[in-house]
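With one protein chain withheld, the remaining protein chains of the complex are depicted in position.
Right, chain A next:
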Amino acid sequence: MSSTATRRRDRGRAGRRRAPWLFLAPAIVLFALFLAAPILYAVYLSFRTEKVSGLGLGSGSRTEVWNGLTNYANALADPEFLASVGRVAIYGLIVVPTMLGLALLFALLLDARRARARGFSRVSIFLPYAVPAVISSLLWGFLYLPGVSPFYYVFDQLGWDVPSMFSSNLVMFAVANIAVWGGVGFNMVVIYTSLKAIPSELYEAAELDGASQIGVAWRIKIPIVVPSIIMTFVFSMIATLQVFAEPTTLRPLSNTISSTWTPLMKVYRDAFTRGDLYSAAATSVIIALATFVLSFGFLRLVQSRAFGQEK
């Protein structure tokens, strides 16, 4: 064997050892800079506070000091924060089951070939996915305004007196409706995709056994798409905890949405309106921990399912 060939092979081996790290390098660097470092910094900030000496004027009168768990204790005892958590819990209880229930229903109907207008419905229901949350909030915001709303026009003609969607009783549903509108199509497509993957022999067997359409849906289709539903559930839950754009956009149209309506809005207000980064950091860490706890099953589920084809 010539020495050139040996050298070349050796270089190939060394290259192969280094290669995965080179491929991963941009991702790892960006991850470290824009995900890991900010998280560590947020945790660090959450244990600090600003100490003001004297009147708080002039340089050196404000110093950053260690604060232990005080920020966390304050956040957890803060009635505004607790109220925002309560609101998001109710909001999630409305949004997630409604959105996923409708997504599953539409997916099953799209898969049942006895329904007509399936192509039209699939595109129409998925369409809101292409509309940013801010824009959809803005559109629905106008549809909720009695002056321009078609609903209020109809109710008016019928002589009904309907409370404003922005009244304190209904504003929750007003925001929830926007999230359902924006999310149902995407989740429908996810569930529909996994329905399409079911081999048709399964249905034929069930039909030979005399199962009804609803029976097939209930006993075969739904159990098979359960993993997809779990995934959409986890993603919807994470999105619910982070609700920010919709209520923030609706605020100018309504005085029933406070600046601390959701936990995220409170974090924003504390950090950027009040300039209290430390308690905002503590609140964000609490939200992050809650997300981790609530979606704990996610990683295990994903890992056991996804990588069977790889050695």
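We take it that a residue touches a chain if its C-beta (ideal position, glycine included) is under 8 Å from a C-beta of that chain, and two chains touch if they have at least 3 such contacts; residues count from 1.
The criterion applied here is as follows: contacts and distances are computed from a predicted model.
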**OP:** Given the options "CRISPR-associated protein Cas5", "Cytochrome d ubiquinol oxidase subunit II", "Rod shape-determining protein MreD" or "Carbohydrate ABC transporter permease", say which is the protein name UniProt records for the missing chain.
**Re:** "Carbohydrate ABC transporter permease"
Subject >> Absent-chain contact - pick from A:Val52, A:Ala73, A:Ala89 or A:Ile238 >> reply: A:Ile238
**OP:** Check the options A:Phe47, A:Phe126 or A:Phe173 and report the residue that touches the missing chain.
**Re:** A:Phe126
**OP:** Could you tell me which of A:Leu76, A:Leu109, A:Leu170 or A:Ile220 touches the chain that is not displayed?
**Re:** A:Leu109
Original post:
Residues on chain A that touch the omitted chain in the whole complex?
Top reply: 8, 12, 15-17, 19-24, 26-28, 30-31, 33-35, 37-39, 41-42, 45, 102, 105-106, 109-110, 112-118, 120-121, 123-136, 138-143, 147-150, 153, 181, 184-186, 189-190, 192-194, 196-197, 200, 203-204, 207-210, 212-214, 227-228, 230-232, 235, 238, 241-242, 244-245, 248-249, 251-253, 263-264, 267-268, 271-272, 277, 280-281, 284-285, 287-288, 291-292, 295, 298-299, 301-302, 305-307, 309-311
